[in-house]
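Only one protein chain is missing; all other protein chains are in place.
In this document, chain identifiers A, B and C correspond to the written order of the chains, with residue numbering beginning at 1 in each.
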Amino acid sequence: MSNSILESVDAAGDSTPGRTGTSAGTPASTIVMSMQQALNRALDEVLAENPKAVIFGEDCGQLGGVFRITDGLQAKHGAQRVFDTPLAESGILGMSVGLAMAGFHPIPEVQFDGFAYPAINQIVCQIARMNYRSRGTLPMPITLRVPSFGGIRAPEHHGESLEALFAHVPGLKVVSPSNPHEAYHLLKYAATRPDPVIFMEPKSRYWQKGEVNLAHGEAGAGSPTGAKVMREGRHLTLVAWGAMVARCLQVAELAAEDGIDIEVLDLRWLKPIDAEALAASVRKTRRAVVVHEAPLTSGLGAEVAQLITQSCFDTLRAPVERVTGFDVPYPSGDLEDEYIPNIDRILFGIQRVLEYKRG
Amino acid sequence: MSNSILESVDAAGDSTPGRTGTSAGTPASTIVMSMQQALNRALDEVLAENPKAVIFGEDCGQLGGVFRITDGLQAKHGAQRVFDTPLAESGILGMSVGLAMAGFHPIPEVQFDGFAYPAINQIVCQIARMNYRSRGTLPMPITLRVPSFGGIRAPEHHGESLEALFAHVPGLKVVSPSNPHEAYHLLKYAATRPDPVIFMEPKSRYWQKGEVNLAHGEAGAGSPTGAKVMREGRHLTLVAWGAMVARCLQVAELAAEDGIDIEVLDLRWLKPIDAEALAASVRKTRRAVVVHEAPLTSGLGAEVAQLITQSCFDTLRAPVERVTGFDVPYPSGDLEDEYIPNIDRILFGIQRVLEYKRG
Amino acid sequence: MDTLPVASGGAADPLTPAQLRELYSLMVAVRHLDRSAIAWQRQGIIPGYAPELGQEAAQVGSGYAVDTTRDFVFPTYREMGVARTMGVDMVAYMSTHKATWHGGLYDPLKSRLAPIQAVVAGSVLHAVGWAHGQTLDQKDGVAMTYFGDGASSQGDVHEALNFAAVMKAPVVFFVQNNGWAISVPTERQVAGGSVAARAAGYGMPALQIDGDDVVAVLGATRRAFAHARAGNGPVLIEAMTYRRGPHSTSDDPGRYRTLDEERDGAGADPLERFRQRLLADGIADEAFFAEALAAAKAEEEQIRTGIQALASRPGTEMFDLVFQETTPALQAQAANWREESEHV
Partner (left out) sequence: MDTLPVASGGAADPLTPAQLRELYSLMVAVRHLDRSAIAWQRQGIIPGYAPELGQEAAQVGSGYAVDTTRDFVFPTYREMGVARTMGVDMVAYMSTHKATWHGGLYDPLKSRLAPIQAVVAGSVLHAVGWAHGQTLDQKDGVAMTYFGDGASSQGDVHEALNFAAVMKAPVVFFVQNNGWAISVPTERQVAGGSVAARAAGYGMPALQIDGDDVVAVLGATRRAFAHARAGNGPVLIEAMTYRRGPHSTSDDPGRYRTLDEERDGAGADPLERFRQRLLADGIADEAFFAEALAAAKAEEEQIRTGIQALASRPGTEMFDLVFQETTPALQAQAANWREESEHV
């Protein structure tokens, strides 16, 4: 990336340094673990705390799920609480509705993102509407875990990003964690809500380790519902979720070498979106790029961009850029690095915004 | 709406009068018919012209469909060409894939928008991807007709707007006609394409009559693929599709009484979107409001707004407004007029844009 | 067809004369309300309705078997007769046809009747989930789910049958095979000709019964409930009946069946059949029938008055009933809606 970018950056009002300090001594309740471990621990605690919580899906029981997120839970909590179903996603989600009506808190798993499609009818027409249809008498406290997004060279339909679909459905809430700490807290939060939450797990991050501060509400846990500034910066806001947050943080480090100070906002909740956090960040930085893996057209990036434009129209120095997957089916492993926004493409997006000149 | 709106309108460069002239004598090939008749006629011609075209779905045969769009076609073309299937949408769409692989041009019907959900797996994972997966050897010339949108006081799931979902799916094209003329030409065009097209019919407009110029390519037929200016104007662009186009034209007439000259753009193709037409219109009017029935969040309005913002950032005098359905399940008949953007809400949206002042 | 092991306990006990008369009264009430609802639609009182004419025996007989202290029922859009039999508030029930609220205004939890379901086969899986909940809770409630011959083609029905059988869930799958799915007759819908015949493939007992004989329907349903309640797993009942009316008030059956075909297909009227039987068995007389009809008429009048008096729900409910925990975005939309719709 050429240095010319910097030249077009006009100094932002805020003088906060580019990075948040996390180097201070970690609290006692902080443990280093992978996202897989964090999710597993959250589920274990949810089962222990709520006798009505039940986990089920394909291979969730003895196998512990193909990603081992439910590893050991059947052995510990019993085959009544954690069980395998036949191989039918509509069945799994439809059954969740009935269990919820009977007072349970179902935590079903769809084995991979692409296999949520056979269940969309039950998700959209039943789970998302039963509370409404029944005028609040039949709440749907269902936490649907969906291993999501790409990046692991998997077979077809194993690398999909369905957040735009889910976020458009009235009656659903949607969240995606970006690291083990977020994963632990967001899953515990989601799985104790009285409304349906689609929990999109970035499968390419399952095995990355990170610090988890287990204490709820302690510094670092942050708000369970809003977006979160993962890195402060003055020149431009990168908005991302799931696996793209880590990539954006990398990009920010690289850009910093060129003197460009980037703020990275982890959106976390994809529905409802924390519009205030978007506004607050971009009012400061005056420029934004939104990054996601899903195809461009009608992706959630459009919503994020429009929310920013609505709230920051006067402040924005350039139209919000979107760096996303293309309008093509998610490709095979050989081409997935071409498809998923990579560091270069994000840097190009940043460059376009920084170099934008009013015509 | 107060007159104060006008005060904030700064004269646009273009001096074209507010309305397109359509009062000139109608050509010989012009017939007045309802959209139902126009669609029926288009299908009749498609069946006559392409021996591989087949129509099927629930109640499409002898009954002629619950909206009579396929009325008389089985009697005329035979029960091999136009037939009823068992009541299973995934079956209908999955079968379409196989027929397309065997060289047919399936024109399936899903009886109502909300019943496309049980078929989403086949639509997204199969129809939209088979050409790609097979590297172009197995094209999917499937024209899926979906009676869509609300406004007819129908039961639950009979008034849904799925365009944002469809438009997000790589491999699909999506179109919606706004009047009988559009319906006739767009359906004939769609049903002769080698790629899958989702054809969203605004069911509340089925029985409205209008002039149809049957001659293809004659004045009035316009481009089969782009967006279309339905009314020229200087002060603001209203972007809409389906049933909302007629409503926006009404709004434009009302606004004209206050001296506000509104351009109405019928988007027609919801994927791919005619970004050039959006840019051309808003570069002229410098203001835009997009209107749709679907819920706001992650709706297609976000994409349209973002496309406009990207191409017209310097020209725009206010952020693009969205006047849409709310983030609630489509309500029962008694409340649908509160849900669907009505004239007042669209006028308020226009007012917000016209009165916008940079802070 | 009957592959259900012979019932133990009281499931097959004969009905008392009082019960038989009650069944008749229910059937007359349902018949009269159903016919009236069509008239309401013609008069503009309600925008649409899906009549159950001819299915009174199937609906009253099965609904009568439900124990509303512990069972739960999952209807489609055509089970008015079941709702009435279960004692649901009928103004609240009929409100769905007035387009007041999808699903109806009755309380599903209290009435033990899930909201009205417009997705064909949409709630069949819900019954399985609810029933499995009974197993997990070690309770003895049974879920009964209704669906039609047309619905039987949906993938969800297969998934539900398989899940229920694998999990031995206490579910009664009650199919009303009324010969039609809108314009499509059963022979072009149900390969093999019988939904009940499918049960064997899941190792599930099934009964194919005369759905126009209310006593037979009640007996079969009681047996099925007893079987499921005893922990023996699900049962499928296919009640053979006939949709004598149009699919809905917007349908025109003349386009796909002749009046002759209709008469032949429908057979004897289930209500008239039952009347003759009660007469023949000396269980009821003309005075009783007249009384039952009068009661039905009075009831209909009351329900009609209630429906006519029913106000639209306030628009705020659109927003307030989406979630248990609302969101700032939704509240902002509600505020905006209030401003724009109330202060114009």
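The definition used in the following text is that a residue touches a chain if its C-beta (ideal position, glycine included) is under 8 Å from a C-beta of that chain, and two chains touch if they have at least 3 such contacts.
Because the structure is predicted, anything quoted here is derived from the model rather than measured.
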For the full complex, can you list every visible chain touched by the one that's not shown?
A, B, C
Sole contact to the chain not displayed, among B:193, B:209, B:228 or B:352:
B:193
Candidates B:94, B:114 or B:331 - the one touching the absent chain:
B:94
Touch residues of chain A, complete complex, unshown partner:
58-59, 61-64, 66, 84, 86-88, 90-91, 114-115, 118, 153-158, 296-297, 326-329, 331-335, 338-339, 344-345, 348
If the missing chain were put back, which residues of chain B would it touch?
54, 80, 85-86, 88, 90-91, 93-104, 106, 121-122, 125-126, 130-139, 141, 170-171, 173, 193-195, 272-273, 275
Chain C, residues in touch with the chain not shown (by the definition above)
153-159, 161-162, 164-166, 188-194, 197-204
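Throughout what follows, only the chains that are shown with their structure count from here on.
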Measuring centre to centre, with centres taken as mean CA positions, what chain is farthest from chain A?
C
Report the chain closest to the protein's overall CA mean, measuring from each chain's own CA mean.
B
On a C-alpha centroid basis, what's the spacing between chain B and chain C, in Å?
37
If you average the Cα atoms of chain A and of chain C to get two centres, how far apart are those centres in Å?
42
Residues of chain C engaged with two or more neighbouring chains:
101-103, 119, 155-156, 317, 322, 329-330
So which bits of chain A are touching at least two other chains?
90, 121, 125, 132-133, 170-171, 272-273
